[in-house]
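Note that one protein chain of the assembly has been removed; the remaining protein chains are unaltered in position.
Our next item is subunit A:
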Amino acid sequence: TVRPKNEVEQKQLCAFGEYVAEILPKYIQQVQVTCFNELELLIHPDGIIPVLTFLRDHTNAQFKSLADLTAVDVPSRQYRFEIVYNLLSLRFNSRIRVKTYTDELTPVDSAVPVHQAANWYEREVWDMYGVFFANHPDLRRILTDYGFEGHPFRKDFPLSGYVEV
């Protein structure tokens, strides 16, 4: 069996994606809608706070809820880490994904001034990948052991680690 295609939702998401891209051309590099009807905005890292604030405050967007904040490591790229924000709009019952990029040494603006929920998620991304968030109120390790060295979720970190337990 194949999931039935929802053309109406696809069209609505495409239209909304074009709407946002028209309003924020300074930061949005690409907009795509997956075949499962998921809208993704691909952003320049300088535009994290403007885009997230726009999506939270604008009347036609109202994405008040930050559902998830993660990172993806693709070591072959120049900017290896891809930061992913998943937002949910309760007013319009709709989800959107915002993606940015960075490398190991460039800091990224923290989303905490926009969404308080980003606090522990950014601590997790720092701990697991080594992405530094500027203006974060309290950026320290959250899941690894106290003296742990290294960033476990990176692709070049071995599965059973460097230290024998």
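Basically, contacts are C-beta pairs under 8 Å (C-beta built on N, C-alpha and C of every residue); 3 or more make two chains touch, one makes a residue touch a chain; residues count from 1.
The rule we apply is simple: contacts and distances are computed from a predicted model.
Not shown: a single chain whose UniProt protein name, out of "Gamma-secretase subunit APH-1", "NADH dehydrogenase [ubiquinone] 1 alpha subcomplex subunit 5", "Translation machinery-associated protein 22" or "pantothenate kinase", is "NADH dehydrogenase [ubiquinone] 1 alpha subcomplex subunit 5". The chain that is not drawn here is touched, among residues A:Val74, A:Leu143 or A:Val163, by A:Val74. Remark: the omitted chain is touched by one listed residue; of A:Thr53, A:Thr70 or A:Ser89 this is A:Thr53. Residue positions on subunit A in contact with the hidden chain: 19, 22-30, 42, 44, 46-47, 50, 53-54, 56-60, 62, 74, 76-79, 91, 99, 101, in rising order.
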